[in-house]
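The complex appears here minus one protein chain, its other protein chains still in place.
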Amino acid sequence: MDLKVRVWRGKEQGAFSAYEVRREESQTVLDVVVHIQRHLEPSLSYRYACRVGMCGSCAMTVNGVARWTCRTHVSKVVTGNALEIAPLPNFPVIKDLVTDMRDFFDKWARAKGQFKGTTTRHDDFARVEPTSKERRAASAGIECIGCGICHASCDVVTWRPNFLGPAALNRAWTLVNDVRDTQQGERLRAVAGDAGCHACHTQGSCTERCPKQLTPTAAIAGLKRLTAKAAARGEL
Amino acid sequence: MTTVATQAKLWYAMRISSMVLAVCVLVHIITVIYAVRGGLSAAEILGRTHGSWLFAAFYGVFVVACAVHVPIGLAAIASEWLGLRERTALVAAQIVGVAILLMGLRAVYGVVAG
Partner (left out) sequence: MMRRNDYRARNHPAYWAFLAQRWSGIALAAFLPVHFWALGQALNGEAALEGFLRFTDRPLFKVAEWGLVVLLALHMTGGARLLLIELGEGSGLRKNWIAGTVGVGVVAGLAFALALIG
């Protein structure tokens, strides 16, 4: 029995091309894409690296939902015999299934998603209590590998081009909870407002789709609480 | 351009008004269900509300909370679904807010003072 696979070819303008791929007992969507490129369509462009669910490079839209294709079994998502594979939404398309991630990471930087400290190698170790509320909040969010699925799944990212997005805000939240970081004031200013946490309407698609079960919704809620307090103190 | 501080304060105002409205709406729904039994009549309504300070206070607070809550929600929808710019959406929302406040307080006055 063959899979009827439609794969996006082109950029934002383009069309789906149809291929038939033999259905296997144990088969991921990435297996299908690799097969198509190696045997049926050499000019197909796509990304993957680890193919074992660690790097996030293989994220694509499968039957309308953003997923890691290497961790998506065909049997779990196929409708009848049909698979539709497209690039991630909310990203510019370079070619076929490959998207431009630059703005995604630029937003990460704009959200002050980098650590900044003042101690040096000559100072003693920082002491962070592992069971503290802040450390636990940070731990809940630091496993993000920047795959972009949350960003692709969010309608607010679609509706507001300046919105920093769930990944950048989740990263900012982990740093807000890093007691060693010294640019908390700038960070709160960076993540507040309609380009920041206040544009989130708790649609929850980010939390629903994150392959690492992270919760950007909760991270953004945390940022809302802290920015409101800062605004009340006149510090925003 | 609306500042981030303004957005943070609007968020806060919306959440505080939500908490007030949660109480008001719960009371209101129960009141409405109780009141429509056997049909509504002006005599019944005005009989309860006329001269009642409790009514005036409760529904006055209700109206003020609405006047805060509704415009902030509508402004977001106007920006995201109607394509209005931030500034325009907020100004339009403030107009709606004032309208709700005036019409609402007029209605409360109407049934209490009559």
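For this structure, a couple of remarks:
Letters A and B mark the chains as written, and numbering starts fresh at 1 in each.
FYI, contacts are C-beta pairs under 8 Å (C-beta built on N, C-alpha and C of every residue); 3 or more make two chains touch, one makes a residue touch a chain.
Since the model is a prediction, treat every value here as computed from it, not as a measurement.
Among A:Ile36, A:Ala66, A:Ile85 or A:Ala195, the one in contact with the hidden chain is A:Ala66. Note on the undisplayed chain: of the listed residues A:Tyr19, A:Tyr48, A:Trp68 or A:Phe91, the one touching it is A:Phe91.
The chain not shown here touches subunit A at positions 12, 61, 63-66, 86-93, 140, 152-153, 155, 158, 201-205, 207-209, 215, 217-218, 221, 224-225. Panel shows subunit B; residues 15, 18-19, 21-22, 25-26, 28-29, 32-34, 36-37, 39-43, 45-46, 66, 70, 73-74, 77, 96, 99-100, 103-104, 106-111, 114 of it touch the chain omitted from the view.
Throughout what follows, only the chains that are shown with their structure count from here on.
With centres set at the average Cα position, the gap from subunit A to subunit B is 38 Å. Subunit A contributes residues 156, 159-160, 189, 192-194, 196, 198-199, 201, 224, 227-228, 230-232, 234, 236 to its touches with subunit B in the complex. Interface of subunit B with subunit A (complex): residues 2-5, 7-12, 15, 76, 79-81, 86.
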